[in-house]
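Notes follow once the structure below has been shown.
One protein chain is absent from this view; the other protein chains keep their places.
Our next item is subunit A:
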Amino acid sequence: MVLHGGRIAASAAAASSNVLCTRTSFLGLSPANTNNFTSTSRCFSLSVPISKLSDGDGGEKGKRGGKIGAKKQNKEAKKEDVPSPKEAVDLVAEGSGSKQVSLSLDDVNPVGLGRRSRQIFDQVWKKFSGLGQLSTTSTDEDLLDSVLIRGPMCEFTIPEAQDTTVLVVGATSRIGRILVRKLMLRGYKVKALVRKADSEVIDMLPRSVNIVLGDVGEPSTLKTAIEGCNKIIYCATARSLITADLYRVDYRGVYNVTKAFQDYNNKLAQLRAGKSSKSKLLLAKFKSSKSLDGWEVRQGTYFQDVLAAKYDGGMDAKLEFIETGEAVFSGYVFTRGGYVELSKRLSLPLGSTLDRYDGLLLSIGGNGRSFIVILESGPLADTSQSKLYFARMSTKVGFCRVRIPFSSFRPVKPDDPPLDPFLVHTFTIRFEPRRQRPPEGPTGMTQDPRSFKLILEYIKALPTGRETDFILVSCTGSGIESSRKDQVLKAKKAGEDSLRRSGLGYTIIRPGPLQEEPGGQRALIFDQGNRISQGISCADVADICVKALHDSTARNKSFDVCYEYVAEEGNELYELVAHLPDKANNYLTPALAVLEKNT
C-alpha cells in the first residue's frame, strides 16, 4: 500500500505539472511566468522517470482513467484497474486546488470504500466457502511456522537446541551429511569444518550451515573453527588406509581438536575469573612451606600378625618443603605389607561442595611409582561412621597430571554404597611397595621399587558436566580388510585415548560396518567389549549422536552399536531394552544406563 501511494503521488505530480504548463502557455508568457514555466518544466522532466519507474505510463493511464473514473465505483472492480481511477480522482483534486485536500480525500474516495467493502466481503465469503470444504489449511504461514514447524508442536523440537552450537568435523562424510541435516531440523546452530569450500561441498550441506575452513591435521587452523562452539561431533575419518593418513586424521586429528576445544574452554574460564562452570576448584596447593600445614604422614601395615613383624624391614616417610620450592613426599617401605600415607582433612571454600565436581586432578612429579588415593566420606561429626574409598593412580617419571574420576573410586568394604562426593572429608595418598611396576626409562641402574619420591604441586577438583562435550565416531574394526585392520584400530584407539585423557566430557560411538540405508528401521544393540557382528545404517549412527548431545547417561561412555542380531527362536542372546526409535521414547537413555562409564 505504501509503495502504491508513492506511485500515485508521483504520477499525479507529473500530471499536475502538465496541467500547469498548459495553463501558463494559455495565459501568455509574462516574465514572471517564464520563471514559473521553467521551474514547472524542470519538475516535469524530473517526474517523468519516476512515473516510468512505476511500471509504465502512469500519467497517461491517469488521463485515460479520468474519463471513466466516475463509472468505476462498483466493488467488482478488477485489482489491476484500481490504481487508474484513483489517480483520476487525485488528478481531479489536483486540478481543482491543493495537494493537501487530495490526501484527505482518500477517506471518502469511493474506490477506496469499494475496496474496503470488498475486503470485508471477501473475508466473509472465505469463511462461507470454507464451510463447503473438508478442511482448510491455514494460509497464515507465520502461525504454521512458529507453532507447528519450529515450535513446541513439532516432534523434532529440542528446547536446548537454540542455545547450542555444534561443530561437526567431517561434515561431508556419510554420517556427517545426515548428521548435519538432523541438527538443522532440530534447530541447532551448526558449524561444519571442511578442508575445501568448493561448490561440491557447499551444495552438499544445508545452506544455513556455517562452513568453516580448517584441517584437523593443522592445529593452527582449528582455533577460529572452535570459537563459539558448545559441542563437537567428530565423524571425520581417514580417506585411505595409509598409515600416515590414519595417524593424521584418526589420532592427531582428534588430539588437535580436543586440545583446541580445551584451550577455548580455558580461555572462557579465565575471562570469567574462575566463576565459570568450567573452572576447577583448588583443593590443596603446595607452593610454600606454610601450605604443608595440616598434612600428616602416617604409616601402617596390612598384616597384623606376628609373621609380618618378622620381616619388618622398617619404613620411613616425610613431607618437606625443599629449597627449590617444591613439596616432596618421599621415603621407603621395606616392611612386607606395610604402607605410608599422606593425609589431610579437606577444607572447601564456602558454598562449594564436591558433588558438583566430577573427579580429582593432581599435578605431581616423581619417580614413576603408583599410589593409592583414598577418600574418606561420612558425617563430619562422627568419624567412626566414615567409609573408605580407594582408587589406584600411576604416575610417570617426571611431572604429569593425573585425573581420577570419582566414579573410579571403589569402596574398601565391598558392601558399602558407591562414593558420594558430597560427603568426602579427608584425602589420603598412600604408597605401598606391592604391585609396583618395574621402573621405566633408560636408567641403567636398578631402582629399588620400595622407595618413592613424590613432588606435589596441586590438587584440584574437576568441574562436572551433565552433558557430553565431544562425540567421537570411531569404529569396531569389523568390515575392514584384515591386513589393514590393526593399523586402523591402532590409530582409532590412540584417538579415543587422547579424547579420554583430554578431560572433556566424551562419548565414543563405535558403530559396526556402515550401511547406506534409511534409519529407524531395526532394533539396535548397545554393547561394550567388541562382541558385535552386525552392520548399522549411517542414519542411525547420526541419530545416536544427536540424542547423545543432551543425554547425561551418554557422558563419558564408550560403546559399540549395531543392528540387532536376529537369532533363531529360543536362541536369543540379548534382552530387549528399548524398541525402535520414535518420537515417544528415547531409546538411548535406557540402553546406555546399564553400560559402564570411563571405560
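Just so it is clear, contacts are C-beta pairs under 8 Å (C-beta built on N, C-alpha and C of every residue); 3 or more make two chains touch, one makes a residue touch a chain; residues count from 1.
One rule holds in what follows: contacts and distances are computed from a predicted model.
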item	value
Undepicted complex member, UniProt protein name, chosen from "NmrA-like domain-containing protein", "Acyl-CoA dehydrogenase", "Ubiquinone biosynthesis monooxygenase COQ6, mitochondrial" or "Large ribosomal subunit protein uL29m"	"NmrA-like domain-containing protein"
Option from A:539, A:561 or A:591 whose C-beta touches the chain left out	A:539
Touching the absent chain when the full complex is considered, from A:206, A:300 or A:465	A:206
Contacting the left-out chain in the complete assembly, out of A:314, A:379, A:520 or A:590	A:520
Touching residues on subunit A - with respect to the absent chain	127-140, 143-145, 147-149, 151-156, 177-178, 180-182, 184-185, 203, 205-208, 516-521, 537-540, 542-543, 582-584
